[in-house]
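Only one protein chain is missing from this complex, and each of the others stays in its spot.
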Amino acid sequence: MNSPKSHPLLLGALSLSVFFMSWIILTKAVGTKILPDPFQVIGEIIRLFKTPLSGRTLLEHVLFSLRRVLIAYGLAIVSGLPLGLMMGWSSLCRKIIGPIFEIFRPIPPIAWIPVAILWLGVAEGSKIYICYVGAFIILALNSFTGTRYVEPILINCARVLGANRKRLFLGVAVPAALPSIFAGLQNGMSMAWMCVLAAELVGGREGIGFIIIQGMNLDRPDMILAGMVVIGLLGALMAIVLRILEKVLCPWRRELV
Amino acid sequence: MTTYNPKTVTDQSGSHDPVKVKVRHLTKAYDELLVLNDISFDIRKGELLCIVGPTGCGKTTFLNCLTGFAPLTSGEILIDNEPGNLFRHNIGFVFQEPSTIPWLKVWDNVAFGLKIKKLPPPEVISRVEKMLDTVGLRRFVDYYPRELSASLEQRVALAREFAVKPDLLLMDEPYGQMDIKLRYYLEDEVRRIQMEEGTTVAFVTHNIEEAVYLADRILVLSQKPSTINEEVAIDLPRPRRFDAPEFVAIRNHVTEAIKWW
Amino acid sequence: MDDYILSCQDLTVSFKDSEPPVLRGLTLGVRENEFLVILGPGQCGKTVFLNCLAGLQLPTEGAVYYRHNKVVGPGRERGVVFQKYALFPWQTVLGNVAWGLKSQGVSKEKRRAIALKYIQLVGLSGFENAYPQTLSGGMKQRVGLARAYATGPKVLLMDEPFGALDAQTRYAMENELLILWEKEKRTVIFVTNNIEEAVFLGDRVILMSARPGRIKIEREILIPHPRSYTDPTFLALRQEISAETDLAL
Partner (left out) sequence: MSKTDPTSEVVGPEILSQRMGRGSPSPSSIELSTSAQLAPPKDRGGSKSGLLYFFHQFLRREYLSIISLIVFLLAWEGVCYFKIIGPYQLVPPTTVLKVFILKLTQVNPDGAYLWAHALSSLGLALLGFLGAALIGVPLGLFMGWYTRLNLVVRPIFDLIRPIPPIAWIPLAILWLGIGVKAKAYIIFLASFVPCVINSFTGIRLTNPILARVARVHGASDFTVFLKIGLPSAIPMIFNGLRLSLNAAWTTLVAAELVAASQGLGFMIQMGRRLARPDIVIVGMLTIGVLGALLSWGLSKAESHFVSSRRLT
């Protein structure tokens, strides 16, 4: 690990250029019908921005997906966090809600798609519901473990300093659980994002998932890749936003690596 | 109370004692922070050298330079008149931090160094068994280190390093977490092993009493950037008594030399 | 038991019925403004004993009394300094020190004033807004001391507060603790496994034995402060207590 510092940026740039070069060479070998080259993909993104696909431009599709994710995510925060905190803090809650939670936990949120469609139709409802399930389980689980495994010495310390049960919860358990909760917010967001994709793949006439499934139906790999690139960018963007949020809300963790 | 008059140590070249470690103009800086500033001294063969100094004065850094874990900024360190090489020199290192290997049971922990050195299995077994008795770990062979208390854990690390019979034993605050009684015993044990095997020992400690009890010579480092404040040769007869006036005088003298608060 | 500020009677604690009790039949009284050191080997139940005094652990048998009142839980008159600092990582130094005052319903300005006073007293002025994880071990424990002092307890319980510090920092902290104690006299019960520390600090030292934890010997230490680590009386007393400990500590 003590190897002399070789220029990390240079190596990174080198590896990326090798990656794109081999992509272009591969395109030459198999033909653009199977693998379009990076320039075509960029061109396709620009085209989708200008020309509507089934009546909507790329931006509108993105906004559709984003809206679904954010509504579901908001609902999951409002319901999942308190539930997890309660289960972590009160053994009574844990014993009553725990087993029911355990039944639903192992079912992948995507497996809810058919049932959601049966219940709520193919419209917005079912898609939001699926994203909600995905984010909810992760958020509840993370806030649960966060509060449940607070260091006992901190609780003892707070009791010695005269904290009542309410302050133990709000003043110790919740802040101690914040790092875990933020990890849950990150994972929950990427899960919600994945779920909206899956839901849009299975049925729907708008959203980014629709773009890539349409690309498959039209046999247009450049369209698929364009959709994938947009999804990747959006996902990365949201992760960054959340990370900044964590730095703002948990100032004491800033000094840590 | 007897006052202690330090003898000036002039014998830098070591006229009759062959030199084990030769440190010349050792300088070590981390980025802008200068830790060790142009230090030169020798460790003679079979000598027990204690290094004391104020907190954060770079004692540990020195040991890391010696083993090559930290590259030198300038100067040189020679072991047996050649640059230190971990593949060739037989070095033992007792770390200040817990350094037992958590997934190995006590027995395998003690055998770890021997197995790395690829000693024949019968030799490994006999040395490990002997070490287990020496440090009193016989009852704990089947425990994992994390099941032991801090002081027992440190004994495992000691046994592991003693077992390889190093020519050069580096000890970084090995007894920091132990209490007086156990420390006395293990201090005597280090001394005994050193005499038996002719090991050269460099012993870093915060505890001045411990340094005076053990050392043939004490090296007092100054505050960062560290230079050698003083070398104190100790020729009290052994076993030393920590309440003897001469002992107390040297102890007070060294404490004064560190002068850190 | 009249003149004792904190006392315990036949204190027994056992966690499992199958094992010998951790503490058996401890009876002990602490006088007001006394510096009592409880010395014992690892795992002898010192921490459990201290937790009983703090009210964090309820005894299986016997009871702890503060003056004449039975202790059934933590209380404002007893402050604790923990071994592993136990600082709230999400609070600054100031927030940590003022934490206990908030529970007592002290107003915001007053909390701040009291906290600043104790931060200054332990020599941490300038670090009020630092977060604990940016501090060194010695500084963290100063925060711990200030926090315990700030709530105004009559008795301070200290559980190996300097156990994780290196020897030199420990010497410095021991000196500062005594200076603080001279300035603001409190009853202190100080748990340690370090004989030297015990003899240096204590008015009285109690040596405990392990499994079951009980009092082995008790020594008054009459050497006047400031004590010297190399004073012959000091060394003799240290050796005497050391001879009584039969286990590796």
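To keep things simple, chains are lettered A, B and C as they appear, and every chain counts its residues starting from 1.
Please note the rule applied: a residue touches a chain if its C-beta (ideal position, glycine included) is under 8 Å from a C-beta of that chain, and two chains touch if they have at least 3 such contacts.
What you see is a predicted model; the values in this text were computed from it and never measured.
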Listed residues A:Ile25, A:Val78 or A:Ile107, member touching the removed chain: A:Ile107
Residues in subunit B touching the chain absent from view: 67, 69, 86-88, 91-93, 95, 97-99, 101-103, 112-113, 116-117, 136-140, 143-144, 146-149, 151-152, 160, 164, 181-182, 184-185, 187-188, 213, 239-243
In subunit A, positions touching the absent partner: 1, 3, 6, 8, 11-12, 14-16, 19, 34, 89, 91-92, 95-100, 103-104, 106-115, 117-119, 148-152, 155-156, 168, 190, 193-194, 197-198, 201-202, 209, 212-213, 215-216, 219, 221, 224-225, 227-229, 231-233, 235-236, 239
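Heads up, the rule we're going with is that only the chains that are shown with their structure count from here on.
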Geometric centre distance via CA averages, subunit B-subunit A, whole Å: 52
Centroid spacing, where centroids are CA-atom means, of subunit B and subunit C in whole angstrom: 33
Partner subunit C, residues of subunit B touching it in the complex: 54-55, 136, 149-151, 173, 176, 178-182, 185, 205-207, 209, 242-243, 248, 251-252, 258, 260-261
Contact set on subunit C toward subunit A in their complex: 51, 54-56, 73-76, 78-80, 82, 84, 86, 88-92, 99-100, 102-104, 131, 133-134, 147, 151
Footprint of subunit B on subunit C - complex, ascending: 41-43, 166-169, 171-172, 175, 193-196, 229-230, 232, 235-236, 238-239, 242, 245, 248-249
